[in-house]
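What you see is the complex with one protein chain gone and the rest in place.
== subunit A ==
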Amino acid sequence: MSMIINLAYFAAAVLFIVGLKQMSSPTTARPGIIWAGVGMVIATLVTFVHPEISGGVNYTLIILGIVIGGGLAWWSGKKVAMTDMPQMIALYNGMGGGAAAGIGAIYLLQATPETVSNTGLAIAVTGSLIGSVAFSGSLVAYAKLQGLMKKTFTFGGQQVVNIAIFAITVILGFMLATGGGEIGSATLLLFFVLSLAFGVLMTLPIGGADMPVVISLYNALTGLAVGLKGIVLDNPALMIAGIVVGAAGTLLTQLMAKAMNRPISNILFSQFGGSSGGAEETIEGTMKEIQANDAGIMMAYAEKVIIVPGYGMAVAQAQHKIWEFTQLLQKRGVDVKFAIHPVAGRMPGHMNVLLAEAGVPYDIIFDLDEINEEFKTADVAMVIGANDVVNPVARTNPDSPIYGMPILNADQAQNVICVKRGKGSGFSGIENHLFYADNNQMLYGDGQKVAAELVASVKALG
């Protein structure tokens, strides 16, 4: 029997790696997740005959737990809107971290001097700490993105308090790990409480804009926690899947942080967006306004149009209308491309998902690196619902908080049209110099309404 179980776990590990590999290319991504899913089902089913599972009550609890947890997740996952995807990922990820911490708790509760080694205890303790932090931290991230928690929460000496709590947690963990299996229940309880508290306190001061990087980091941490639990439970499937995700998640976190030009240490240990920009700078030029009808006609007679979508477009649910507008332009022979900044949307790649939902094929969607040189040759760049990612001060003004962030060079197009709800600065509160540029015209209005007007204006041309 154990042969079958081990083979099944081996197969699952292979399927996970193959699945993840396929998920890194758009053409094979869909089969990738399905293969990984097959691996998960195989591993789960075979575990029912695992020799270490005993007791009828426990079997009942396992099945009941899977039905409840799986059912709720299935329902919520099917229901969630694409714009809310980042916080949903945070929530599911937190659940995984909590589960890893739970395994650790049971292991430590059952530990006796005869059954465990100090190494085993140390690994269990480390995994529990990481899992707990990922759990409570992800829940805070979820609450923030979901709008349940509006403000960033800071107080004087926060860093000191955080470090103190972390230090005490590590000391408690050290006591647990070196106790040779003599686990005091008070120590154990305090260890878990402080681990959870640390996750909350660490995440509270981080602003919403940085949340994607944090979620990605917690994803990597959960992977690591799961991998460590795999060692504790002597389960290679957990080990391999956990560590692979831990490493992949770490790299993904780095890529995201790089795209946002925010070193990971800055995100975690400094507060962003509290004070923005310092002194008021004077901006040359004035904002010019354009009507939707004129903007539509301008693009209809252009040769090349690049659309720069931002989260604002998705919030206004304008992506379907924008795609309709794009198709109308394409029928007239206009070359239309979409330019996506790495942090458009709420996390890297989120905007691609939102455009894909509207039916935009991915081969007219381009990354910053791929398209930035093309703005020079574009007749019109239309910026809709994006702001900071096209702000030229990131190139020119070293005092600006976003200085150095790679931006889309929309300002280099012949004409720029910025669609915006109203006057005012962006997410980070920084004035956008593009709005005052000579080649720029502002198109005020709700994204969806504007997009509908653009569609109408092109249709009217016949």
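Simple rule for what comes next: a residue touches a chain if its C-beta (ideal position, glycine included) is under 8 Å from a C-beta of that chain, and two chains touch if they have at least 3 such contacts; residues count from 1.
Methods note: contacts and distances are computed from a predicted model.
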**Asked** Which of "proton-translocating NAD(P)(+) transhydrogenase", "Peptide/nickel transport system permease protein", "ATP synthase subunit a" or "ABC transporter substrate-binding protein" is the UniProt protein name of the chain not shown?
**Response** "proton-translocating NAD(P)(+) transhydrogenase"
**Prompt:** Looking at A:6, A:159, A:293 or A:412, which makes contact with the chain not pictured?
**Reply:** A:6
**Asked** Considering the whole complex, which of A:205, A:246 or A:447 touches the chain not shown?
**Response** A:246
**Request:** Decide which residue listed in A:88, A:125, A:143 or A:454 touches the omitted chain of the complex.
**Result:** A:88
**Fill in**
Out of A:216, A:372 or A:391, the sole contact with the unshown chain comes from A:216
**Request:** Name every residue on subunit A in touch with the hidden partner chain.
**Result:** 6, 9, 12, 16-17, 19-21, 23-27, 29-30, 32-34, 36-37, 40, 43-44, 47-48, 50, 52-55, 57-59, 61-62, 64-74, 76-78, 80, 82, 85-86, 88-89, 91-93, 95-96, 98-103, 105-107, 109-110, 215-216, 219, 222-223, 226-227, 229-231, 233-252, 255-256, 259, 340, 342, 345, 347-350, 352-353, 356-357, 359, 361-368, 370
